[in-house]
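Here the complex is missing one protein chain, while the rest keep their positions.
Entry: chain A
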């Protein structure tokens, strides 16, 4: 054990060997009650796909019912703002369903009646061109993922102060042949969470997929971060999907003003 300057007691690594190991193991051993609690929680965890805003479930998997050639997924508020002002704002997009999930880390305790506002993911398809989230089998599908991370998580030999944030980096699967719109993510940087899961899935199942990751120093909804995604509008996936860029920029500015959170901590 060691004490810090502030009086907190922390566990220091012990070089004396195995003296305390037996005591620690007893503390770590799981009781049958613990195991039962964990089993019950695991049973409660669920992911549900629902049709539009009603509570009707989609019996078959969403992709089989609406298989598509281009699947674009945006994770995080900046990526979602980019997609909603530049892509879903051009053309008529119809909401086809949503995904809701519950696990023991969710704040709501009611597992049966998840309200529509608690959807974790909403699915849209383009009415005028159903092949975008449309009618081709998985074989010809191409996936684009957009997300953002804080620039301090970007590992580089330069100091973060000299990085031109926000900036875009890309990571693609082996089967993705199209040119990417920015430089590739260098080692030793890694991708985490949902984007990593989607990319790994695509790599295993040989689906062409590309992740565009925006490193920014403002994690909340921010105009400059959203505009950093603009280079991808020239890619094959987005050509034809975006019609009116000035109108989209105005739409984005409106989104910023409505969603602005007042904070007096930083001036």
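The rule is simple: a residue touches a chain if its C-beta (ideal position, glycine included) is under 8 Å from a C-beta of that chain, and two chains touch if they have at least 3 such contacts; residues count from 1.
Note that contacts and distances are computed from a predicted model.
*Asks:* Can you tell which of "Proteasome subunit alpha type", "N-acetylgalactosaminide beta-1,3-galactosyltransferase", "Thioredoxin reductase 1, cytoplasmic" or "Cleavage and polyadenylation specificity factor subunit 3-I" UniProt lists for the chain that's not drawn?
*Replies:* "Proteasome subunit alpha type"
*Asks:* Please pick, from A:31, A:187 or A:264, the residue that touches the omitted chain in the full complex.
*Replies:* Checking the options A:31, A:187 or A:264, the one contacting the hidden chain is A:264.
*Asks:* Which one, A:196, A:218 or A:233, makes contact with the chain that was left out?
*Replies:* A:218
*Asks:* Touching the missing chain, which residues of chain A?
*Replies:* Residue positions of chain A that touch the missing chain: 4-6, 152, 160-165, 217-218, 222-224, 253, 256-257, 260, 262, 264-267.
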